[in-house]
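Note that one protein chain of the assembly has been removed; the remaining protein chains are unaltered in position.
And then chain A:
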Amino acid sequence: MAKFQNNKPGGHTIRDVQEGLRKKEFSAEEIFSHYQKKIDKENKKLNAYLSTMDYGLWTMDYGKPLAAVPCAVKDNILIDGTVCTAGSNILKNYVAAYDATAIKKLKSAGVQFLGKTNLDEFAMGTTTENSAFGPSKNPLDTSRISGGSSGGSAAAVAADLAVFALGSDTGGSIRYPAAMCGVVGLKPTYGRVSRHGLIAMASSFDQIGPLTKTVEDAALVLNEICGHDNLDSTTSKNNVPDFTENLSKDIKGLRVGVPKEFFREGLSAEVAEKVRSTISKLENIGCKIKEITLPNFEYALAAYYVLVPSEASANLARFDGVRYGYSSKAETLLDAYLESRSEGFGPEPKRRIMIGTYSLSAGYYDAYYTKAQKARALIKNDFDEAFNPSADGGVDIIVGPTTPTTAFKIGEKSSDPLALYLEDIYTVPVNLAGLPGVSIPCGFGKESGLLVGFQMIGKSFDEETLLRAAYNLEQNLELRT
């Protein structure tokens, strides 16, 4: 156990756990209790975990691919028999009746669950300030946001309170907090990972993915959680490769697109500078850098904030105080609906439900909802054109910043919902087009001294190339010791 008592800089990876088990340096129970103790001691200052779990009895065989690896799970993903709050008072006492498919798959891969992590209420937000249970703090500087909505997961991984974590990403909710806390965050292609057992926000956008310390770990987790699922009819039957197999192959000649629209107003100087120098590194290791254009980029956020609230307003209609969750004591059925929902939901779900309800209501449907779906088609088409191999200059991946700034102070922007929506500007287009995207830390900002996230976007169902590029870049950044 010597190894786990030492605080390894950057924390332990999946590979560390696998190697330690193989060399019999520690047992599954010993690693688990190491992390349990660490959480007991350090969670109070970070508020990364909302609840913790006991050691599960399914690891048994150390030959399983992720045997004994301690993992944190965003609290909108169901684990049978444990409370799942979605960061909301309306589900404060809700106990999951089954495992999400991703959880079922991780259990059969031998993973151990440490607990459930904090999030913005129903995954709506970019700071975790919308959580009914208070914000998670950034381990790099606890006065700053962890990012959101998977902020608890990102903080847990960054502080080594878990080896890896699961998050969900609707418009950046994995990549944004990964960038804020300086970890790797992967949003797989829409349809790659089953959403069964993920509490739905916007069903045509949501996707589960890993937050990890290394790109290799992200590939190892994706290997286990992806694949077709009969319980989610939007999952793809596409072949699933071993995402680790070609990671270390070089990326000489890889065509990398840099959208010029990413470097306009709103991007802070320190992030722009770091992203530019990271692009030079890609060039140094043999990539061909090309400036590209995504002509409809500036409309992505507006389309997103019609479509996601619309889908959310329908998905959150189920919280009616009748089936489960918080229920008011009202006399009549209508009052019970009205009061359960107004007492149970916080301000952000209310805001989004009302925006969605308005966009879908009689007389506004075509002007808002249909219009936004058409904008979505145009934005997806921009990516298709950029990736089109037959077009002149078709690229293999697209890169840029994950976020406009580094982590800001808790409370700094919380009074202006629209200002917070603008934080998602670089991540949202990827979800509109259903593409895979990864954020990796690429260095420290000159002004803030905080880590900057570098976003890489792949072709649909080509996580293999995306992760290979991210791995090669990571090896050349030398951030980890």
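Basically, contacts are C-beta pairs under 8 Å (C-beta built on N, C-alpha and C of every residue); 3 or more make two chains touch, one makes a residue touch a chain; residues count from 1.
Quick note on the criterion: contacts and distances are computed from a predicted model.
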Review point. Looking at UniProt, which of "2-oxoglutarate oxidoreductase", "Aspartyl/glutamyl-tRNA(Asn/Gln) amidotransferase subunit C", "Universal stress protein" or "ABC transporter permease subunit" names the chain we cannot see?
Key: "Aspartyl/glutamyl-tRNA(Asn/Gln) amidotransferase subunit C"
**Study point:** Of A:His34, A:Lys92, A:Lys281 or A:Lys371, the one touching the omitted chain in the full complex
**Key:** A:Lys371
Practice item. Could you tell me which of A:Phe122, A:Tyr176 or A:Phe345 touches the chain that is not displayed? Key: A:Phe345
Exercise for review: Write down which of A:Gly227, A:Gly393 or A:Pro417 is the residue touching the left-out chain.
Suggested key: A:Pro417
Check your understanding: Taking the entire complex into account, which one of A:Met60, A:Ala269, A:Met354 or A:Leu479 touches the absent chain?
Key -> A:Met354
Practice item. Pick out the residues on chain A that sit against the missing chain. Key: 94-95, 97-98, 190-191, 204, 230, 233-234, 236, 296, 298-299, 301-303, 305-306, 313, 317, 320-325, 327, 331-334, 336-339, 341-342, 345, 350-351, 353-355, 357-358, 361, 368, 370-378, 380, 417-418, 421, 433-434, 460
